[in-house]
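Only one protein chain is missing from this complex, and each of the others stays in its spot.
Entry: chain A
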Amino acid sequence: MNPIAEVWFFNQGWQPHGFQKETWKAIATGRSGLLNAPTGFGKTFALWFGILQHYYEDKHFRRQQQKFKTTKLHALWITPLRALSKEIYKATQELSAELELDYRIELRTGDTTIAQRQKQRKSPPQALITTPESVHLILASKGAADYFKHLEFIVVDEWHELMGSKRGVLVELALSRLKAINPKLKIWGVSATIGNLEEAQEILLGKDHNGVLVRAQIQKKLSIETVFPDNLERFPWAGHLGIKLLDKVVDIVNRYGTTLIFTNTRSQAEIWYQHIITAYPEFAGLLAIHHGSLSDEIRQWVEQALHEGKLKAVVCTSSLDLGVDFRPVNCVVQIGSPKGIARFLQRAGRSGHRPYETSHIYYVPTNSLEIIEGDSLKYAVAHHIVEQRIPYIRSFDVLLQYLTTLAVGDGLEAHVVFEEVKKTHCFESITEDEFAQCMAMLVHGGKSLSAYPDFHRLVLVDGLYKVESRKLAMRHRLSVGAIVSDLMMRVKFMSGKYLGSIEESFISRLKAGDVFWFSGRQLELIQVRNIEAIVKPSTRRTGVVPSWMGGRFSISPDLGIAIRHSFSHIRKRTGKSDEIKFLQPLFKEQENRSGLPQEDELLVEYIHTKYGYHLFVYPFEGKLVHEGVAQVLAYRFGKIQPVTFSIASNEYGFELLSATPFSIDQALITELLSPKHLHKDITEGINVQEMARRRFRDIAGIAGLVFQGYPGKQMKSKHLQANAGLFFSVFEDYDPHNLLLRQAYDEVFDFQLEEGRMQRAFDRISSHRIVLTFPEKLTPFAFPIFSESFRERYSNEDWQSRLETLKLQLEGKFE
């Protein structure tokens, strides 16, 4: 059926899986599709042999190909990660070598040199393995349409990863163009299991597609174990580091070949690395650290050492979630809540990834209440609960970038591109007027009603919009992409050795001579030069660990469901899981001090301590939703009685804290938590503008308003320096209906406030019985929230009176 594959599988002494055969067959009949299979079972081969088969055996294609004088690009393989691209490259390359095929495969990523790129342009290989950004870069060059004209296949690997981000929008847009250039194009996606697989397929292949969905009917064996502390009494009620269980983690590491220790943030990874090395010096040389801020060189070294089985363990973050399989890894440790089921499964799958091996994952809770998530995770896995990936829609920032990309490349015909773009899921609902507004921004620098002679970005030449300025074109090529990073400082030794990058805000808090931990080393800051922090190794025992922005994940709604389910089992007499049994004393304490909610109950506690008057509410909806719900509640309180709250929240619940007592009873709290007029209260009660301003940072970067500068060079175009905040204010002032501005607000409602989830949370709460208690002191549930260090402030005193207070404080007349 697929002769090339048969030869190869025969040589290897393997049998192809059912899903592989199914995929070959689908490809042979010219279908597009989505392949859903676990890692380690040969997803790549399922598609790759289909592609080879077409290249060598498809009669129609062979006939056509004979007419070509030069090689044409046959397949484009897109992955989210450079590391993964390299892995695919290696695997397919080896295969070509073993079978002595003349099918040339090349890599094109951010690492590819300019010379190589030019060579790839002049004489294209048969297959190019690349990233979404690199595809857009090709589109931003002259002759892009010709280059892709004879493309037969496009494969989007790890589509579930890309889909939930703006990089997914980049893929959608690139596909819309490539499909138009070549209607015969066959599109294949590879996706892990997600809750909305059909939707993922439709977004990739287009509406009304007739593609196939191949699901591998393979169940991976998975063993999940919760690591318990010896003693519940001594285990902290709050905290997120989990260092208390360090010895137990080291025991696990010692029992297995190679272990990946996943943490949720980069700073947590640094801390764990530091603690293990300090307590177990014998791990020196056997333990490594891996996260997204370390230099490529360090990361590649770690990855190579992992492949070769030289390491006992690696402390890592999501930087090792994806892609590349490390054969020696046979155990995974997850420190703290994984926040999502899919992420947990993904990480578990990094161990024992060979067919029919068991994946071992150990869950290490960081505080008492978190122990219960071990139970929730097992429940979710057993019941196949997996999250959906929510695609971005109406991302005008990406559209503006894309339009400029086309204009820098072959030029764009507005109405043609409009029709193409409208077929994507992201811009399904775009109106002609909105598209015209986007074009007007690029052509006139704003509304098109009056001509602005001072603006030149896109210029109309022979019916095509083009970017004529070389400077602009170059600036654009440098800023293609949908990931906007903070200003990063490069951390280097005096010798010039580059260690990685840290956010500028962290370095700026340090003075020369200060010591900090980074890339698993203790470093002393010597000096800061331009965008480089020069350091030397230090042996001093004190040091700070940089904290990076963006580490604040919230638990997914699906894990929330699983956690609520676990809590509903607290009161069961039989069949309780180990986790729940272990936590009995804690629940007893909670019940004695306050109460223990059933699945259909919502617990609310009003507590007076020396810190003030606390109201704790436990909806179990995740941090982000809690922040929003808390602000709405505070706003509604404020309408009844003047009061200022400080707000804290975690995954389980939230707290409103006031310096003055406020009245509360069953009827009032029921009314305050009602879903009625929710949208109005969100709009009026939450400082949406401030949130939108923060969102605008990314939007301005992607749309091309903020130029990030030339890589490695000091900003040359100094007069163009401006932060997104300035643009936000300018738009709010001079062009309040601007699409990008509206997008910022939409994103706040969709992703940050998660209005949909908030609405559902309020609806759910309204169907619950509210249990209001008045405990004497803080409860086990309350304590972790109370000890959250990050607090928001909500006040219903107006801006003017806050300024007055501030003024008094300034003049020393106030406390």
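We take it that contacts are C-beta pairs under 8 Å (C-beta built on N, C-alpha and C of every residue); 3 or more make two chains touch, one makes a residue touch a chain; residues count from 1.
As a working rule, contacts and distances are computed from a predicted model.
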item: Identity of the absent chain, which is to be given by its UniProt protein name, from "Zinc protease", "Heme exporter protein C", "Metal ABC transporter ATP-binding protein" or "Ligase-associated DNA damage response endonuclease PdeM"; value: "Ligase-associated DNA damage response endonuclease PdeM"
item: Among A:L442, A:A692 or A:A744, the residue in touch with the chain that has been omitted; value: A:L442
item: Selected residue (touches chain absent from view) among A:Y379, A:F731, A:F749 or A:F762; value: A:F731
item: Option touching the unshown chain, where A:Q93, A:T644, A:T773 or A:S787 are the choices; value: A:T644
item: Residue of A:S469, A:T670, A:S766 or A:S787 touching the missing chain in the full complex; value: A:S469
item: Sole residue of A:K221, A:H456 or A:R769 that reaches the chain not shown, by the stated touch rule; value: A:H456
item: Contact footprint on chain A, counting only the chain that is left out; value: 441-442, 445-446, 452, 454-457, 467, 469, 472, 644, 646, 704-705, 707, 717, 719-720, 722-723, 726-727, 729-731, 734-735, 738, 791, 793, 795, 802-803, 805-807, 809-812, 815
